[in-house]
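Quick notes on the structure that follows.
A single protein chain has been omitted; all remaining protein chains appear in their positions.
What follows is chain A.
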Amino acid sequence: MTAYLVATRHGLVELSKNRLAAVILLCLIPVVITLAYVVVTDEALVFRHRTMDVQITAWGNETSTISVAVNLVSQLVGFAMFAAAHRAGEFDRRLVGAGYPRLALIAAKLTTLALTAAVVSGYATVWVGWYWQVQQPPLLWLGLFLSGVVYGSMGLFLALFLPGELEGLFVIILATVIDMVLQNPIINPTADSGTIALLPGYGGTQLGLAAGFTDSMPTSAIAVSALWAAVLSAIAFGAFCLRTRNRLSTARHNRLLATAPGDATVGDRGDSAG
C-alpha cells in the first residue's frame, strides 16, 4: 500500500510540473470553447445521434463546444500521460530492477490517469456550462472523462515506442483531430458510416451530445469507451511488464543455479565457451 501511495504521490508531483500541459489546461480550454461558441454558426442543426438512434435539433455553436471540449480533453490527458510515461521509462525500469513492486507502479499510473482526466474534464465541463445550459452536466463530465481516459491510455501506449515528445504530441493531435472532424455533427450530420463507431473518441462524443441535448444516457457509448481504455491500457501495461522484467530475478524464481537465499542466476542456456 505504501508503495502504491508513494508512487501515486510522485506521479502527481511529476505531472503537476508539466508546464505545457498546465498552459493548455488553464488557457487553451477556455479560449477554444469560447471561440467555438462565438465563431461557429448559431443556426439550428439537425443531426443523428447514432447510439440512441434519434434525430437531435441543436444550435451549431453549442454542438461545437462539445466537440472541441472532447478534443481538448483528449489531447491534454493524452499528451500529459505520454510525456510522463516517456520521461519515466528508463527510471521505472531501474526502480523495478531494484525491487519496487510493479503492480504498485501500474496502479499508481492508472490512478494518476483517472485523477488527471477527472480534473481536466471537470474544468472543461464548467466552461461549456458557462455559455449554455447543458441538460445533464454530470453526463457531459463522464463523456469528457472517458475521452480523457481513452487518449491517456493511448499516450501510455505510444510512449512505449515513439522516440520523442514531439512525435508523441504530433500523433496525439493528429488522432484527436481526425476523430473530431469525422464525428463533428456540423461536418457529418448523418454519421451513417459504421466506421465512426470504431473511433476512440466515439463513446465520449456520443455521451457529450446526449448530455447536452437529451435526458437519456446511452450506456453502449460508455461500454465502447471503457473497452478502448481497457484494451489500450492492457497493451501498455503488458509491454511495461515485459520491459521491466529482470532476468536475474526471473532466474532466481526458476531456481536455475541458485544455491543460497538471495542468490540469482541469469542465462545458462548453453555450453560455456570457456
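A few points about this structure:
In the analysis below, contacts are C-beta pairs under 8 Å (C-beta built on N, C-alpha and C of every residue); 3 or more make two chains touch, one makes a residue touch a chain; residues count from 1.
As a working rule, contacts and distances are computed from a predicted model.
Comparing "YhbD family protein", "YdbS-like PH domain-containing protein", "ABC transporter ATP-binding protein" or "aminomethyltransferase" against the UniProt entry of the hidden chain yields the protein name "ABC transporter ATP-binding protein". Looking at chain A, the residues touching the absent chain are 2-3, 6-7, 10, 13-14, 17, 87-88, 90-91, 93-100, 246-249, 256-260, 262-274.
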